[in-house]
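Only one protein chain is missing; all other protein chains are in place.
Up next is chain A:
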């Protein structure tokens, strides 16, 4: 209820200044001392030198040492050639004071290596073979740099700007010996200013004390501590930094590249911007209240993967580090970083464009995977081979989700459920936010508002619908709460720097944070989803993990203190990984509760590389503004590029109250984005789809229905994403990599490769201009079947009912045109095939069918995968996976062939060769041929002949 004070208090605490993001709550690079230190380094001569005589070569890798000539600290460089055209570069301290964190659990396995061989070697360089056609890795010794070349082309250079910086672990200097030596040092400083003499300083070099630094004159003085190395304060929060400075940095140069993408999550353009003169893009999972658009600030999730693209080649850089990370991007010309050995190999115009990328992380090691493409699909495959593919969601989760903070009680849930039926709008999931739990104790139900959760769930199940209840990772500290007691007694909480349980403020008030990095903790957490543990839960209940950055209302930057401890590791080391672990443990729990049979569904707000394996993500707490609607496209496209296909934004906008027009447009756009969920803040007026008059109800109904009709296509694309790692929602350039005109497009996109969507995202729009790519290709308006040529910008007049969507000529898309109240009700319904002919009169597509919710497709190959192709007036369905088997009740209801001629007769030949005549209709205005009721089973072989 409105007057409830505790939540009000928390909200007040969280957001006193309301309107937009309070930037002062979050660090700039200057306020994050390691970023400031690192960024102060300017490109130039690298102090690092490769010691080629330390080279060790084995089948799978080579190692050699690097030395920092300033402080004599040695690093160990490991180089791997990985299967699938990838190179891994690892750099760690040769002998660190204590181990440095290496990110576990993100790679699906040890990447398979291929033999590396030395092609040539001289006193300053080493040339390694990376296979392929003259693909080489050149190691230059002084200054140290790596160049990957293919024939005469440099693909990528590392440390070519000399920004490799590795802050070695060191003992704190406030010891007595330090004090003496620093006194001596300062005496020396004053002495040397009087008697500046080379010979003396050379003597000193011989002494080899712990930390010496030789400046350009060869004089040595102690490496000075810079501010923030051993302690950092931000606002009222202090970071004790017991391990001192530990940051790392490396630069990458990409000759010939002008377009780079990825490194989500940012509310910014698809194509990454130059960060000269602004803050770098920041990767640090944060709960940002009312985030701002067009800003490199960190948001809820982080995937440290950058994709570069040019007409020639697509590549990726995967910087496997879970600590706070900043990425600088600048434009350059290739000539500036080419020199020496390189010139023997390559001819590059010094005017050629180049993009320089620099990664800076607070701790851990340098562990980089360079994915060499060359095609966009290759990069996706390469990245998937490292971190896995998108989990294959149950079909129903691709349908429409109705959420609100909060559906107040069981009656409310029932009324909303009935509302959908009364207004004949399909939906599959209703969601419950934090108010459903008893005092925000997750895994429980409010005894007054939700006294009979099973009755409620059964009621939904009777309508073949499902529910998602939120389970956040902050646990109310309350001795009457079973979950807390167990975590506490098993010492599963994250610890503070002094060893006690870490506590912070979140929704329930004082909360503990389970240590999800601990596998025992995760196993225990997963077991809590068992039906006998999670009382009131049923098999049609799924889970939503929010606030898993983790969000700590009273913590620095609204998150956990970096000096909190996860076992031996600092939170600093694991921060960006926390959210992934939460979702993983939850998804494991859902799998286990079904005995390993059912596919889980877990939505997460925080994520990292690899999170695609565990479920869906959404773009967090957006706002009911046109700008946010627009931004949902590049945000989800960026996520798709780095493996996370199951992405969506809150339809309608979370904060604020959308205008009716915005709400309708958002439904229309959301219906064509992978994760389709409406959500609203608790303080906003209700906005169920039928509350805005019959006309708007109709518009929303139509948008949702279009989604349901296309579910077979979405499902097949998700199967494909799961199988191959190709994104579901794709920027145009992914399919048209040679067309520069597509490289910056972010107001339209492709679903798979066959549907092009240009949602209306402007208030009062009367038309949109869509770019239809592909010279010689054709596109068909999916609503009117009107044909348009590719490679043109097309003005499309729109009304409130318009959702501009085009099907690529040359494609076959399967739909279920019998839209029912939930996707499960459509399970056995027939398919309609939409065959859009290319200019050559051919088309192809796929149809994938299984039971839509279990792992049987994987464990016992129970699925149907058909290849559909049309050419030379013959349409046929061929089995793509003869060793799989599944019987479906679905059949082919209708075949619509667009862009061809009128036949005189149509014959269907079924699997055993029986022929029958099909009736058809031909609409000559748009050349639409409709074949009536082939009625063959969707899993069968068949052929249709047009004569």
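Criterion: a contact is a pair of C-beta atoms (placed from the backbone, for glycine too) under 8 Å apart; a residue touches a chain by one contact, two chains touch by 3 or more; residues count from 1.
Simple rule for what comes next: contacts and distances are computed from a predicted model.
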Listed names "Elongator complex protein 5", "Glucosidase 2 subunit beta", "Cytochrome c oxidase subunit NDUFA4" or "Phospholipid-transporting ATPase", with the criterion being the UniProt name of the chain not displayed: "Glucosidase 2 subunit beta"
Contacting the left-out chain in the complete assembly, out of A:683, A:763 or A:915: A:683
Of A:413, A:580 or A:819, the residue in touch with the unshown chain: A:819
Residue of A:462, A:498, A:883 or A:912 touching the missing chain in the full complex: A:462
For chain A, residues in touch with the removed chain: 1-3, 5, 8, 11-12, 18, 408, 412, 424, 448, 462-464, 682-686, 705, 817-821, 824-826, 828-830, 889-891, 893-894, 932-933, 935, 937
